[in-house]
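What follows is a short report on a single structure.
Here the complex is missing a single protein chain, while all its other protein chains stay put.
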């Protein structure tokens, strides 16, 4: 089997900033990401075109999604990942589909379960009732936000969420709708590194 | 004519933080907004439930939309307002529809023109070709992002935008998709103050 | 602020009959309308292209919507206005959106409430249960008429409407679907006069 | 083969006026219709619930669709029938589907051709270019009126229609959207008489 | 009335195999069909382009739909016809719409009833509850298969179907979705013979 044909595919439809063009904050983020994860994901490279705006987007996104920066989340990390994943699949964002199912899989320790949740959470009996309700809310916010009703929110209250927790879920679902749209408009290339284990097994 | 029946309507489906519950940064924002505009818009009051997360969202949003904070925008202020308006109408967000058409009207000095742009920009010959192209991009990103093609982006390049400018447009359209979804999920009440001039004329 | 740029915009995509081209009946209607309301709305000017056919359409429309001509309506005037408004917003007809929200506002004495009803009646607690049910019926007839069920009609019966009243609601919702389509196909220009109060306040 | 099971099916979901409840004008219409066509179609019987309003609707509809009452139509009778038929099929109105395909078949002298036009006019090479353009306009007005563009109207001008003729087509397509919606909401029963020839052949 | 204009219309957009090009199995099928029904339906003539593949498709289809070949069906013949008909109408396949309504009419001995079932089974009180449930399942599988829920299947169990019967219904609905798509892509011409009785009555 020869080298995969896709290695030369473009990372984005728009200009991808070179190292010298990055803001200091972005450059430090790239270095930290490469240290932890081994590579800089294509979305970070493509979004860097936003310069200081993008630094401000990241300053909002990372604490919200990852619970870093001293933030106290009401949702569990697993719930936040589930929301980001079902939104990305619903929007059919190729990059985000791949990224968030992979992220959920790492969190769960199980690619099979992560993929099943992403592709149809309703059929996954392993989820809690609260996780199902959050996934439903996120899907509705994505596909037809005007169909969110007071009953949806009341149902989440009955499952133990307070209003700050519900708002956190709404924020995550909504901002992933934004990042999905940016990724789709740019046609960000799914990270080849995500497929290394599968490709290694295939060619062994 | 007695007092309008709508004054007691709820500002949001979720808890609206009282003054004491606000972060310092939000409190200062409210004070500044009231000084400049005469009142605190309902979306600011409702979104404050997000606490520090919401402060970070605002820190991203305001420079992007308003060109404040020393930010150098490639798009004109009018173009940024047009994008926010057409996205809000496309999503049928009642609050955002009212807010952004009103904002565009203030910018243009003409409510008739702002409403026509919001309700169907394609029929507004007063727009430049570049404004039409940006409005089309924003509408497509909103309604069916996967239909954005390379040709859309090339067309914007031909109309004089560089890649940073195109990315700015994509960011604005995308983040308004997020704020629209939050506003719809919360059913934020349109600001009564926006209708003062019309109601005064009606009852005079 | 200079004169608004939109004053020269075309009233319709098709020929707008001059005064001499009008039928006698249309000419008298124009004169009466100008006397009462101060101007001839653009839809009347544009639809006049239909000649005698249009006179017959008006002879059907006016008694149905306005209860004039000795007609005994089962619905209240407010209910008839609500139906016309929610249909027009659902169809995203720019002209009709503006016209009918304005008409409802005049009836209610409140532009805030009229706009809220138009943009999302479900969130307006000030409506009666019967008004909500009629607005739902009108929206369903507009968006997906095949989803109207016997249960919809039975629900209206339980709320005190007889079959003639239900039929009146169905007729209004249906014929507004016709006038919306004509207005959209012609791209009838929203009446500038509707925005006078707002523009005066803006430029004062 | 025993008597068809459907003879007892209800004509409408709402009250169908008895002979004594009809307005004089409706009664005369029923008598004339029965004389000419052998029976009173179910839509006439069901719509009669509208009383005087319905008489005014008929006074608009009949001259527009049938060219009676001294009216000078720009469109041919065949073009008017094609428009009414494609709109009815697009709306999936069971009653109107059956009625208008049958009417078109009588006009053409060919049920095969009428059915092909109704179910997909694009594949019917026997239509003129003008008929195809009118059918496209009618379909677009029905399904997504906001997608009607100036180019659609210019194309009809190039095919020889003047603005009054284009307006006639728009009116017919639009009002059939109204009558379709009324018929669907009432679930008007397709006329059994339309199927007599087929049933006779089946049971012979 | 002159000869119908449609007789020269093409049977398919793709090559229609001549008699010499048919496989032996297809040729025997044509002969048998002509003997029984008087003519070879256009779908058989158009699908014959598939050669041996098409023979294998027919070997699957015929026993499934017609209960021939010693197959023991759980569904009644009437239920199988209803499923094929509602799917074909839902997909708006002109050929299949005509073919399956005609087939259902022959089975029922009533074209009126067959047409009513095809165009809106929900309004046909003559159907059993089980037939309604099967028609709903078939419609959902066609329009939005992901909306099929466990509750749909449980409801069919409560109505007396075992899992093999439910699977039979799912198979029929699904494969008709395949044959509808082939027929639409080929634009198979509705069989003129289906309209003979109506045309004879028209021209008598």
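Observations on the structure shown:
Order of writing sets the labels: A, B, C, D and E. Residues in every chain begin at 1.
Assume a residue touches a chain if its C-beta (ideal position, glycine included) is under 8 Å from a C-beta of that chain, and two chains touch if they have at least 3 such contacts.
All of these numbers come straight from a predicted model, not from anything done at the bench.
The chain not shown here is touched by just one of E:32, E:185 or E:200, and that residue is E:185. Contacts to the hidden chain, counted on chain A, fall at residues 1-2, 4-6, 9, 92, 94, 97-98, 105-106, 109-113, 115-116, 119-120, 123-126, 187, 189-190, 192, 194-203.
Think of the hidden chain as still there; on chain E it touches residues 13-15, 49-53, 56-57, 59-60, 63-64, 71, 91-93, 141-142, 145-146, 148, 150, 153, 163-164, 166-168, 170-171, 173-175, 177-182, 184-187.
Quick note on the criterion: only the chains that are shown with their structure count from here on.
Looking for a copy of the B-C interface in C-D, A-B or D-E, one arrives at D-E, which has over half of the same contact pairs by residue number. The centroid of the Cα atoms in chain B and the matching centroid in chain D are 44 Å apart.
If each chain is reduced to the centroid of its CA atoms, chain A and chain B end up 25 Å from each other. Residue positions of chain A with contacts to 2 or more other chains are 146.
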